[in-house]
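Note that this is a trimmed complex: some chains were dropped, and none of the rest were shifted.
As written, the chains take the letters A and B, and residue 1 is the first residue of each chain.
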Amino acid sequence: MEREKIKLIVEALLFTSHEPLSEKRLAEVLEGIDKKSLRNTLEELRREYQEKENLEIREVAGGYQIFTRQDYAPWIEKLHRTRPTRLSRAALETLAMVAYNQPVIRVEIESVRGVDTSGVLHTLLEKNLIKILGRKKVIGRPLLYGVTDDFLKYFGLKDINELPSLKEIRELVPEKEETDEEVKESEEEN
Amino acid sequence: MAYHVKLEAYEGPLDLLLYLIKKEEVDIWDIPIAQIAGEYLGYINMMKLLDLDVIGEFLVMASTLMKIKSRMLLPQEEEAIEEEIEDPRSELIEQLLEYEMYKERAKTLAEKEEAQSKLFARPEAEIPSSQPTFEASLFDLLTAFRNVLKEKAPEIVREIEPFKITLEEKVEEILKRLESKEKISFSLLFKECLSKGELIVTFLALLELIKQKRVRIRQPKLFGEIAVYRAPA
């Protein structure tokens, strides 16, 4: 198949998909395509979309997906009459614990957060942002938790390694009233 | 029903402690325990006055603070001879720093959430399929039902049930109720059940109706309470 045709097919596939499509998945549909030319096509397509003002192709959860750009959110929200909902702070803190320490058990999370988290864990399981990975081989065989693909999709992450390390966080989020010494000192510790 | 007052600082004992440390502008590495413990107890008393029921974990922290305070008051020289004494505060400091780190991480997640929520993808197409599919995991199913069973205390049921409601009757009842209303909340549907048997029948009736595509289950508020809707004709 010629290159141009492949690109058109890939675009049509991305266009109709409500979830990220991995290279593997695309290769399955485009039987017999070699990996390299598929990747080149995706790169080309992505560059073309970079020129667009309203749409873009992003890599999320190990796949490619077309999204509208940020600036267009107000109109789209208006069309669908949706109001953005946000996770609570407790949910975000627990998610951070799970994402950075997976597989992790409940008591580990609670030892850091200092509060009972069963309610939050339940909520996160229900939203399919975390999942049960199995059991830890210690007394009581507690359940082990980890994050899901939906977690990556929800936060728009390519993969788990895209989560910023603590150092990056410090650079990214200069805290307003946080005392300077505090930050410096904990950096020294690292 | 107790009303919930949720202030930022009250989300957990560590939150409150960090809040006080920042408010008093004290050094996290050299917390003036007596002062902070005093402030902390002041807040707990206030929470008691407000009749907040989340006090347990805060009390644990308060007692930790008091313990540290008393250990700090001990004459240190004697102990120091035996071994390098550890600052009684160090464990707490470690915990606070670790917690703060996750708070930062949570903050970056919140930023990513914010950014991602402004991006819209193609919606899921309604592909006609022979078998209805549901976005539910095994866990979802079990918890939903678990919730239902839990809310009703089993004592209500005795061996003799005054009347038995069949699956068909329940199906009819749900449909009838949806004639006059657009939706019924999932939990309400179960609150009105008189027995455990009826709960189970209600649950099954709901599953049956979903299967037959006669009702739809939606969460109008993302992740919110589930509602049962009449399926469009």
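Here is the rule we use: contacts are C-beta pairs under 8 Å (C-beta built on N, C-alpha and C of every residue); 3 or more make two chains touch, one makes a residue touch a chain.
Quick caveat, the model's predicted, so the values are computed rather than measured.
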| item | value |
| --- | --- |
| Copies of each displayed chain within the entire complex, written as a formula | A x2, B x1 |
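Rule of thumb we're sticking to: only the chains that are shown with their structure count from here on.
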| item | value |
| --- | --- |
| Geometric centre distance via CA averages, subunit B-subunit A, whole Å | 23 |
| Complex interface listing, subunit A residues touching subunit B | 15-19, 58, 65-70, 72-73, 76, 84-87, 89-90, 92-93, 95-97, 99-100, 111-116, 122-123, 125-128, 131-132, 154-157, 163-164, 166, 169-170, 172-173, 177-179, 181-182, 185-186, 189 |
| Subunit B residues touching subunit A - in the complex, by the definition given at the top | 11-14, 22, 25, 27-29, 57, 61, 95, 97-99, 101-125, 135, 137, 139-140, 143, 221-224 |
